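Okay, structure first, notes after.
Apart from one protein chain that is not included, each protein chain of the complex appears where it belongs.
The block that comes next holds subunit A.
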Amino acid sequence: MKKIKMSIAAMLLLTVSFAYAQEKDKMDHSNMKMDHSKMMDTKTDAKAEVILNDYFNLKDALVADDTKKAAQLGTTLVASLKAFDSSHYTKEQQSELADIIEDATEHAEHIAESAIDHQREHFKTLSKDITDMVAITGTKNTLYQQFCPMYDGGTAWLSTKEEVRNPYYGSQMLKCGKVQREIN
């Protein structure tokens, strides 16, 4: 009897470790390819526009309290951040951009695998990164930097529309905030 008990214990451990190893494999294969080549504008940085576009979609998902969609868009954003090419910027801008992209990627990754509160926390810093990115890359659209004084001691984000839709509170406080400044 003692032997059987021992063996069962061993078996359990083993099953767990195999299941674990398999899961690990799965994770490694989840590299997704994205096709963003449709957007082309000679004047602005097309790849930066893709990033912005993904960011705005993500913002809309958070406004709509849609965790699942926000998570998917987090993954999309990771891919477009990765595709960003800074080779035609100055050395100084390149290092700044590399820094921004690295930081933003980490936040996007977290958004891809978190619950909504945590997604919003990361969206705050992500917004700062994206704002700093736009300051360098520019954009063809008019953007509005909006600001909610209530969330985490005051928090900003970017939007393509002037009317305020709050991504940090969603339906809870949809219209909390004001336009802080216009970009372009």
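FYI, a contact is a pair of C-beta atoms (placed from the backbone, for glycine too) under 8 Å apart; a residue touches a chain by one contact, two chains touch by 3 or more; residues count from 1.
The definition used in the following text is that contacts and distances are computed from a predicted model.
The listed options are "Acyl-protein synthetase", "Cation:proton antiporter", "Haem-binding domain-containing protein" or "Carbohydrate ABC transporter permease", and the UniProt record of the chain not shown names that protein "Haem-binding domain-containing protein". Only one of the listed residues, A:44, A:125 or A:145, touches the absent chain: A:125.
When the missing chain is restored to the complex, the residue among A:85, A:99, A:162 or A:182 that touches it is A:99. Not every partner is drawn; the one left out touches subunit A at residues 4, 6-8, 10-11, 13-14, 16-17, 20-21, 24, 99-100, 102-103, 106-107, 121, 125, 129.
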